[in-house]
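A quick write-up on the structure given underneath.
Complex shown without one protein chain; remaining protein chains in place.
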Amino acid sequence: MPTPEEQIIVIQKLHKWYGEMHVLRDINLIVHKGERIVICGPSGSGKSTLIRCINRLEEHQRGRILVDGTELTNDSKNIEKIRAEVGMVFQHFNLFPHLTILENLTLGPIWVRKIPKAEAEEMAMYYLEKVHIADQARKYPGQLSGGQQQRVAIARSLCMKPNIMLFDEPTSALDPEMVKEVLDVMINLAQEGMTMIVVSHEMGFAKSVAHRVLFMDEGQILESNTPVEFFENPQHERLRLFISQILH
Amino acid sequence: MELEKKHIQQATQEEIRPPVTIMGPMGWIRANLFSSWFNGLLTVLIIFLLWKTLPPFFKWAFVESLWRSDGTACRDAGGACWSVVSQNFRFMIFGFYPHDQQWRPLLSMAILVALLFYSRNRNHWKKLLVYAWLTGLLLMGVLMKGGILGLVDVESTQWGGLPLTLLLAVFGLTAAYPLGVLLALGRQSRLPAIRTLCIVYIELIRGVPLISLLFMSSVVFPLFLPEGVSINKILRAQVAIILFTAAYIAEVVRGGLQGIPKGQLEATETLGLSYYHTMRLVILPQALKIVIPPSVSILISAFKDTSLVVIIALFDLLKTTQSVLSDPQWMGFSTEAYIFVALVYFLCCFFMSNYSRRLERELNVERA
Partner (left out) sequence: MVDTKDSLPESKTSFWYDPAKRSILYQVVSLLFVGLLGYYLLSNTRHNLERQSIATGFGFLQKEASFEIGESLVAYSAADTYARALWVGILNTVLISGIGIVLAVTLGILIGIARLSNNWLVSRLSSVYIEVFQDIPVLLQLFFWYAFCYEMLPSPRQAIHPMTGIFLSNRGLVFAVPATHPAHRYMCAAFSCALIAVFFLRRWSRKRQERTGRTFPMLGTSLGILLFFPIGAWWLAGAPTAMSMPVLKGFNFEGGLTISPEFSALLMGLVLYTAAFVAEIVRAGIQSVNRGQTEAAMALGLKSGRVLSLVILPQALRVIVPPLTSQMLNLTKNSSLAVAIGYPDFVSVAGTTINQTGQAIEGVAMIMAVYLCFSLLTSAFMNWYNKKIALVER
């Protein structure tokens, strides 16, 4: 039985509204350390909103979120503490265009973790090597392709040494030939034991590394299962419809 | 590690209402006025300041004000003297135009407003519109000047007030536009002499204040003309405004020309179109569409800039107001008079800039 200390994210009875729109309904989720979860569902189902609540890029109105024991409230100290432990990779990369690749990576460590510059750069080069892009360190984001930029974005999050990595449709904005290079990096990360929550439609990725796949629709988690069972034996009728649509 | 293997949930359809603190008027107030202690402080401060200033202002402007009295009565009372506007209204708006003929400038302005309203609807933007404008402008000129069709001749020295302001702005922009387009094309030209001439003109005019050009028009232009030939003051000021506005239009049109993909030019070259046809049929229609919002902005500036003719003693709306204020009976009521003039300018400019914003949004949506 997994002990409570190993529960790294606990979400209880979470509700969120945008004005009158109920975008997250009664979300209950427990994520264990080292677990890899893929969330999929139609657009507008609230998947991105859910993971953005975890690092407080969105505020929830009802329910509780605990990240590594700390509850997410309006207390800014808690929020900063949690953000430093949770890394996020965005669909549109969001690299800082006015800084070099190296500076993009060292920004967080220098200003948040107060690490000396030389040490930060060394660590940055290590992670750039890990995502196979060390030779571009002195270039600017505008000079890189989409796939390269996303790999840099992953390295940038890793420099903060997070315990949890959130991915918000990391490959949706990429040309098809670049999707594989990014997925490879994510698979490597998974094999090293990182806790990952990934919003994505990439079924191959889900099947190879995910422990669980979640299906969300209209703000609710409707089905949660192992990848194999999820794709071959969908129980919920909406999930069956969804799978038939993405398996064209 | 034992993980949750399987979990299915029926979709719940019951509606839960969002918490009252984020909904309704309470929610709005909390989110928009008091979202943080700093915001709350600002809100309280602003409400306090408004409380201190607005009631006295209303008292002065509306409660204790006089609307139809004369100067002495106004001086005795304490409130705003709007009579300075109501009693001198016709002079402020029409200047020295003969009293019994003032229906003519009024009709002119009505034609202008009608044309503007007609042009607002983009479905009307066809060739017919250009002819409508040209006839309209011609009609306005005839109405103002007279001398034919049984209308009494009114010298341009007697034109003044709001019609003069509108005239200078609208004619200014209309005449400046073709000149500006030519300058922009010249600036893009590959012929070095023409390009240099255009660049020199544009940079020279854009670098100097309008007032220097107005000075030039009133004291230097007469020197350029041969003996015995004289041009009336309004025409000189109009020429200065045209030359000034043309340079700004040239820059704006240049921006539009640069916004056209190079592929368009290449396509016309392969078709063998001449330079004239290329510009007229393909490039300019696209460029001019892009530059309409900034052009409206230039019109607004031109409208505001006509107020500068005060300095060369032309009786536009601002100068007529000042004349009224120099009358001993109405001296000292500048605040009321200027507020009135400011209101007139504000309403005109506000509608124009509103229109320009709406237009920009529509054109952006189309292009996306």
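Labels A and B are assigned to the chains in the order they are written; within every chain, residues are numbered from 1.
The rule is simple: contacts are C-beta pairs under 8 Å (C-beta built on N, C-alpha and C of every residue); 3 or more make two chains touch, one makes a residue touch a chain.
Bear in mind the structure is a predicted one, so any value in this text is a computation, not a measurement.
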item	value
Full-complex contact with the absent chain, from B:Ile111, B:Leu129, B:Ile211 or B:Ile260	B:Ile211
Per the touch definition above, residue among B:Ser119, B:Gln158, B:Thr174 or B:Ser353 touching the missing chain	B:Ser353
Residue in contact with the excluded chain [from A:Leu57, A:Ala134, A:Ile187 or A:Ile243]	A:Leu57
Residues belonging to chain A that touch the chain removed from view	55, 57, 80, 83-84, 86-88, 90, 92, 94-98, 107-108, 110-120, 139-140, 142-144, 153, 156-157, 160
Touching residues (missing chain, whole complex) on chain B	31-33, 35, 39, 42-43, 46-47, 190-194, 197, 203-204, 206-212, 215-216, 219-220, 222-227, 300, 304-305, 307-308, 310-311, 318, 322, 325, 332, 334-335, 338, 341-342, 345-346, 349-350, 353
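Keep in mind that, in the parts below, only the chains that are shown with their structure count from here on.
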item	value
For chain A paired with chain B, centre-to-centre distance based on mean C-alpha positions, whole Å	51
Touching residues (chain side chain A, partner chain B) in the complex	1-2, 6, 15, 17, 19-20, 22, 25-26, 30, 32, 34-35, 61-62, 211-212, 217-218, 220-226, 229, 235-236, 238
Chain A-touching residues of chain B, taken from the complex the two chains share	1-9, 11-12, 15-16, 18-19, 22-23
